[in-house]
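Note that one protein chain is taken out, while the other chains of the complex remain in position.
Chain naming follows the written order as A and B, and within any one chain the residues start at number 1.
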Amino acid sequence: MDFSLIAMQLFSGIALGAILVMAALGLSIIFGMLGVVNFSHGAMFMVGAYAGLWVASLTGSFWWGLFVAPIAIGMFGMAVEFLLIRPLYGRSVDDPLLLTFGLGYVLVEAVRIVFGSDGIPFPTPSQLRGVVNLGIGYFPIYRLFVVGVVGAILLALWLLLGKTKFGLIVRAGARDPQIMRVLGVDIGKVWLLVFGLGVGLTALGGVLAAPMRTVNPEMGSLVLAEAFVVTVIGGMGSLVGSVVAGLLVGIAVSMTALIAPEMAQIVMFALMALVLLIRPQGLFGKSGVQA
Amino acid sequence: MTNINPIASPLASAGRAPATLATAGGWRAQLVKWRVPLSILALCLLPWVLPSKALAVNVLIYGVVCVGYNLLFGYTGLLSFGHAAFFGTGAYITGITIVHFGLPWYAAVMLGVLGGGLLALVIGALSIRTRGIYFSMVTLALAQLVYYVALQASNWTGGENGLRGFTVSKIDIFGLHINFLDPLQKYYVLMAFAGLALWFVSRILNSPFGAVIEAIRENETRARACGYNVERAKLMSFTLSGLICALAGTLSAMHLAIVPLDSLHYQTSGMIVMMTLLGGAGSFFGPFVGALAFLLMEDVFSIWTSHWQIVVGSVFILFVLFLPKGIWGALLAWRASK
Partner (left out) sequence: MTDMKHTAFFPLSRRAALKGLGAGASLLAMPWIVRAQTSDVIKIGFPMPLTGPFAAEAKDQVKSAQLAVQQINDKGGVVGRKVELLVRDDKLNAGEAATRALELIENDKVNAIVGALSSAIQLATNEVTRARGMLYISISQSDSINEVKDFSKYTFHEALNPTMTTAAVAKHTFKMGARVAYLCADYAYGHEMLRGFKRAGDAIGAVTVGEILHPIGAPDYSTFIPRISAMSPDILCICNFGRDQANSIKQAVDFGLKDRMKIVVPVILHNQRLAVGPDVFEGVIGGSNYYWGMEDTVPSAKVFNDAFRATHGGATPTDYGAYGYTGVMSLLLAMQAAGGTVTDKMVASLEGLKYDVAKGPQYYRKCDHQSVQSVLVLESKKKAEMKSDLDFFKILATEPASESVLRSCAELGLPT
C-alpha cells in the first residue's frame, strides 16, 4: 500500500471528522449545559438543511442560506425549549429525552408534508466547485471549505464560552443553577439561549452538509447515531472532547474503510460502548454529570 | 446531592404509580388480586373487538414486549433504549434453530427465550455499571452492535433480507391438532404464552423482589442504605425483563414466519418505549393498553393519511407533557381520586 493512499485516507478521515464534530457540537452543548438529551437532534440537522435549501432557492444564493437558516432554526429551537422542554424541568430525567424522541418523528413528517419525500438537489455553490490537487490526491474544494468553517466556529465558541461574561454564566449555570438564581441571574433566559445555540449549530451543520449529500427527510437519522457516538466518546458537554472524539472517529472510520469498510459502523458503536463502560463521562467529560 | 443541571431530580418519578397497591383496601386491591385473570379475559375478547386478527396478534406480541420492558422502565425506573435487542434475538434464535437445525417449534421457543435472557444478562451486567442518561446511551449502543452483527452474519440471519423459511403450519400439543395458519387458532395459542408471561410478571411484582425494585425506583440511595444489593436487583430486573421481551420475540417469529432485521433496530426500541409510556409505565396492564393504542392509531391513521407519523409523534409529545402516567395510569389515578 503506497504512502500517498494512506496519507489521503488519513486526510479524508480528518475532513470527515470535522463534519462529525459539526454534527455533534449541538448535542454536546445542550446536554452539557442543560442536561437534556436531544433525540430530535438528527431531525434538527435535516430541518436546517431544508431551511438552507429554501432560503437559497428564494434568494438564489447559497450564502444567504448559510447565514439565515441556522439563525431561523435556532430561534425555532428556542421556541421548542420554552414551550416543550421547560415544562419538563423538575420531573424525571428521562422526560425530555422521550419528548424530543417524539419531536423527531413530528419534524421528519412535517418536512415530508411540506417538501415531499423526494430528495431535492442542492448544488454546490459555484465559487466552491471543483477539486484541488493536494499532492497526495484530489480533494473537493467544498470539503476544505467545510473544514475551515468548522474550525472558525470552534474558535468562536471557545471565545464565547471561555472569554465572555455570557460564557461564564453558561458554564456556571451548568454547574449550579441554584446559586445562579440566588445571584440574580435570569437562568431561564440563559437556558433559552443555550438551547437555541445548540440547535442553531446543528442546523448550520445541516446546511453545510447539504451540498455533499442529497437533501431528503431521512438524512438526519444516521447523523443522530454518529452524533451520539462522538458526544459520548468525547464527553457530553465538553467542547474539546467533541473535537477530539470527532476527529478520532473520523480517522477510525476512514482507516477501517481501507481494510474492512463494511465494519465501519460496528467499529463506531463498539467504541461508544467501550468508552461508556470504561469511562462513562467520556474522554474529556467531567464525572458527576450523571443522573 | 447538588442539582447540577435543571433536570436532575432523583425523586421526581411523577409518572409512575405508587408502590403499595396490593395493601390498599377496596376495589383497587381486588383489581390487583385478579389482574392476571382479568387481563387474560380482556385478551380473549381482543380478536373479536379489533378489525383484524393479525392486528390482534400484533397487539398481543407488543403487549408482552411492553409488559416485559415495563418491569425495567416502570417498576425499576431504568430507561433502557436497547430492548429491541432481546426481542429480536429471541425471534432470531427461534427462526435459526428451526431453519438451520430443524428443531421442533417448542424447542425453538424455549431456546429463543433462554438465548434472549442470556443476552439480557450480559448486556445488563455491562450496562448496570452506568447511571442515568449514560445507562440509556449504553443500552442503545450495545443494542445497535447486536443489530450490526446480525446484519453482517447474513449466512445465519439472512442479513438485510431477514430470516425466512421456518413457517410453522401445524402444532400438536397435548393431543390437540392446531392449524397454526388459521388466524384465530394461532391467536389463542400465542395468547396462552402471553398469559403465562403476564402471570410470571405478576408473580415477580407481588414478591419481595418486586418491592425492592420499586424501592430502587423511588430512591436508590435509600434502598441501598436499607441494605439491599441494588446492583444485583437491577441486574435481575434487567434479565427478567429481557427474558419476557425475548418470549415476545419468539411469538413474533411464529406469527409472521419471518424475522425482519428491523426488529433489532433502535427505532423498534423507541417504539417499545413509546407504547409503554402511552399506556402507562408503572401499571400492570398499562403496557398492553399502550400497545393497543399505538398499533390501533398507526393502523387507523395510515388508512386516512400517509402522514400518520406526525399524528402519532404529536400524540406522544402530548402524553409526555400532560399525561405522563399514560392512558391506563391516568384512568386508574382518576378513578382513585373520585
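Convention: a contact is a pair of C-beta atoms (placed from the backbone, for glycine too) under 8 Å apart; a residue touches a chain by one contact, two chains touch by 3 or more.
Quick caveat, the model's predicted, so the values are computed rather than measured.
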Selected from B:P37, B:P51 or B:P104 as touching the chain missing from the view: B:P51
Options B:L43, B:C66, B:A108 or B:L151, residue touching the unrepresented chain: B:L151
Residue touching the undisplayed chain, where the options are A:I71, A:I153 or A:A257: A:A257
Positions on chain B where the hidden chain makes contact: 3, 6, 9, 11-12, 51-55, 58, 151, 154, 159-162, 164-165, 167, 169, 181, 183, 252, 256-258, 260-263, 296-297, 300, 302-303, 306-309, 318, 321-323, 327, 330-331, 334
Those residues of chain A which, in the complete complex, touch the missing chain: 2, 4-5, 8-9, 12-13, 15-16, 19, 86-87, 89-90, 112, 116-121, 123-124, 130-131, 137-140, 142-143, 181, 187-188, 209, 212-214, 216-219, 222-223, 253-254, 257-258, 261-262, 264-265
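Criterion: only the chains that are shown with their structure count from here on.
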Residues of chain B defined as touching chain A within the complex: 2-10, 12-15, 79, 126, 129-134, 136-138, 140-142, 144-145, 148-149, 152, 266, 270, 273-274, 277, 307, 309-310, 312-314, 316-317, 320-321, 324
Chain B-touching residues of chain A, taken from the complex the two chains share: 31, 33-37, 84, 87-99, 101-106, 108-110, 112-113, 174-178, 187, 191, 225, 228-229, 232, 236, 262-263, 265-266, 269-270, 272-273, 276-277, 280-281, 288-291
